[in-house]
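Partial complex: the chains shown occupy the same locations as in the complete assembly.
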Amino acid sequence: GGNKADGPQLEKVLLMTDWYPQPEHGGFYQALAKGYYEQEGLEVEIRSGANMRDIRSPVALGQVDFAIGTSDTTLIGIGRGLPLVGLFPYFQHDPQCVMFHPENNVETLNDLDGRTVMLQSSLSYTEYMTKTLGIKMNLIPLDFSLARFATDKDFIQQCFVTSEPIHLANQGVEAQVILLSESGFDPYRHIFTSQQTLQQRPEVAAAFKRASIKGWQEFVEGDPAPALTLINQLNPQQTPELMAKTLRAIKQYRLVKGNDAQGDQLGQYQATRLQAQYEQLNKLGLLDLPVSWDSSFQY
Amino acid sequence: MNATVSRIFPPAIVGVSLIAIWYLVIYLFDIPIFQLPAPHDIIEAGSQEQSTLISGALQTTLACLIGFFTSLLGGVLISVLLAYSSWAYKGFYPYILLLKMMPVIVLAPIIILWFGQGLASITVITFLICFFPIVANTTMGLCSTDKNLVDVFRVYNSSARDEMLKLRIPYAMPYFLTGLKVAAALTPIGALYGDTVAGMGSGSDAGLGFVVVVFSSQLKIPALYAAAFTACFIGFLFVSLVNILHWRLLHKWHDSYAQSN
Amino acid sequence: MPNLTAATALSDSEEIRTADPAVSIQGLYKQYGNGPTVLNNINLEIAEDDFIGLIGPSGCGKSTLLKLLGGLESKTKGDIQFLTQQTSPRPKMGFVFQDANLMPWLTVIANVMLPLELNGASKQEAERKAIQLIEMVGLGHVKNHYPRQLSGGMRMRASIARALTIEPQLLLLDEPFGALDEMTRDDLNEELLKLKQLQAWVGVFVTHSVTEAVFLSSRVLVMSANPGEIYREIPIDLPFPRTSETRNLPEFQQKVVEVSQTLHELRNLA
């Protein structure tokens, strides 16, 4: 591809996130704030998708160009006939985890056996843990509220390692976490798009990927201030102190760059991991139609 | 026979037209199945997920039943109290309104704190959603009593209790039944919403609300619609119940049936 | 005859009074909201055996006076006292309203039973008494009908039966027979007088029929309008029991003429 900026005429692009503006989307805001998208000839709008019940459909319909998701849900969507394709991962590992109170005696995910756990029902982890690992839990649907966790010492709920424990700590509640990816099911958090977008506008997809990765690189290793300022403008609830803590967690868990020793690399999928995920999902019966994992991702 | 035909015919015609439009929209705008599945997709998915739907429906029906009848009872009791005393009315009505307007996301933690996760909390949420239409309508009905008829009771030295039981309540019936109809239509929504906020998510305890969320998040869209229609079916049962009650209580004397005489 | 004010009319008639007063109305005024004065300084003593006929032009305040007696409207000024031996502040009352005011959701018999049930009578007793009165007013064949299935006159008769079931101490009737044909009306007039003997209530009734007023009343009060006042009191000293023959007595005719003339006189004043 080329860096041909077609004059002042910018290509409009819509990115839909999975929540309200927050540092977990920092790389995209960094790219936006620093003009990396513009340099690639793109005019990017970042829209909060917190309330979209499912972001896959609008992407498949072409209403949204790019969206945030996980590699497993994209595969499942493809299995349901949605013409999706994974573009690039921005978190090498999913920050989803379960959190619990220290006095709750949970050491490993196996200790969840027989417990009541508040989990998002869409999580493939849930299926994996119950069906593959044989951990029996009483599920209750996630409502994204922390009120019950804060008051009930026995309560166990799903969270983002970068978010809820920090909010809780701010209010003086201590929470311990176990990453769900420790279960052995380890999807990427990535950007996906539709087959159509990829085929008809491959250079836009490539440009978006380049600019975004540049943004992420800078967000975790350079000066994240432009992104954080923009996020704070859009969502004043994200105060500088809060965002600093989130950013620290992102770095601490090496979410963006992953573990070099295992071959992780910013913005790159690994074929072996994708294939493993495919096989795990297939075994769980979550893929309706035949899916080729190979052609489902740009790697 | 003829009466039955005239009851069945119009909704059937409209139903068939709606389904035709549905297909037309799908084919004309080329709407993919995950956006709006066609009726036959929904039926197919429904029969595939039959067992999940049935166990969910049973659980939800239970919540609906308890929620509906407690809101009926509670709504009527509160209305009677409000109509008894204008002091109670002025004092409590604003707070009942407040309760009605409180987002469930705020109330849910308190409800669960008191009633625990599960059926009890779901029925409380169903109750909260259903009872206000009953209260508003019944209160209005109880306060609208024909003054001339009140005079009759006053003259005969009626106790406040008799005035309520034998005058105001029968007079308020048409209002009450209208409120009940609104509540009946809200019942499945209440139970489904309760499911997602306070329900159990696994096994035979999972209500339709949970099923809906799961189908939706797993992108099983035709099955999602099947679940939604199952919920509607439960709602129809309740509305029909109210309609039967309506007919039984009013057809002999009320003008809403006078035309059919 | 001199044009008496209400007050002098009262003192005038005092001499004729025999029984103790059962109801005493003093200086009664009524105004709805801040409208015009509807009742103006009404003074009236009603004796134990009185049956008072109110007659006067439309809108002069007859119904209002009855409602005040029944405790259904608040008075603006003045005093109404019930001097019965009863401990309760208000005597047991029967009221036939100008409109039938039946409960639309109750059958005729249930409507007639209502006052008894409100006063704690058993269902059987209420039913027994109700049927008796329903038969009296000639509605036996429609006792299980709903009000909307009745003719206007039938509804009024049901309402009359309802007022009589509780054997009231004070009976207030607002044009009870206005919607009835003369035959039925005459019959019911006679039945009513028989019942008065039996049940011994004090009665006040409104009518537009001079002959009815004379036939039923112990005293006829002619009211004038704007504001409503008692223009004249005409004692009807015909002996009781009165029957259909009474109507043919010359004294009866004479009283009818007297009341009619008073009404004409009143009208010419206006």
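Letters A, B and C mark the chains in the order given here, with residues in each chain numbered from 1 onward.
By definition in this document, a contact is a pair of C-beta atoms (placed from the backbone, for glycine too) under 8 Å apart; a residue touches a chain by one contact, two chains touch by 3 or more.
All figures in this text were calculated on a predicted structure; none of them were measured in a lab.
In terms of the labels on screen, the copy numbers for the complete complex are A x1, B x2, C x2.
As a convention for this text, only the chains that are shown with their structure count from here on.
Located most centrally within the structure is B, per distance between chain CA means and the overall CA mean. Chain A and chain C have centres, each the mean of its CA atoms, that are 87 Å apart. If you average the Cα atoms of chain A and of chain B, the two centres end up 39 Å apart. Centre-to-centre separation of chain B and chain C, using mean CA positions: 51 Å. The set of chain C residues touching two or more other chains is empty. Those residues of chain A that touch chain B in the shared complex are 53-54, 56-57, 60-61, 76-77, 80-82, 116, 119-122, 137-141, 143, 145, 147-148, 151, 286. Here chain C touches chain B in the complex through residues 67, 70-72, 90, 92-95, 97, 99, 101, 103-105, 114-115, 117-119, 146-148, 166, going by the rule given at the top. Contact residues of chain B toward chain A in the complex are 32-35, 105, 108-109, 112-113, 117, 195-202, 210, 213-214, 216-221.
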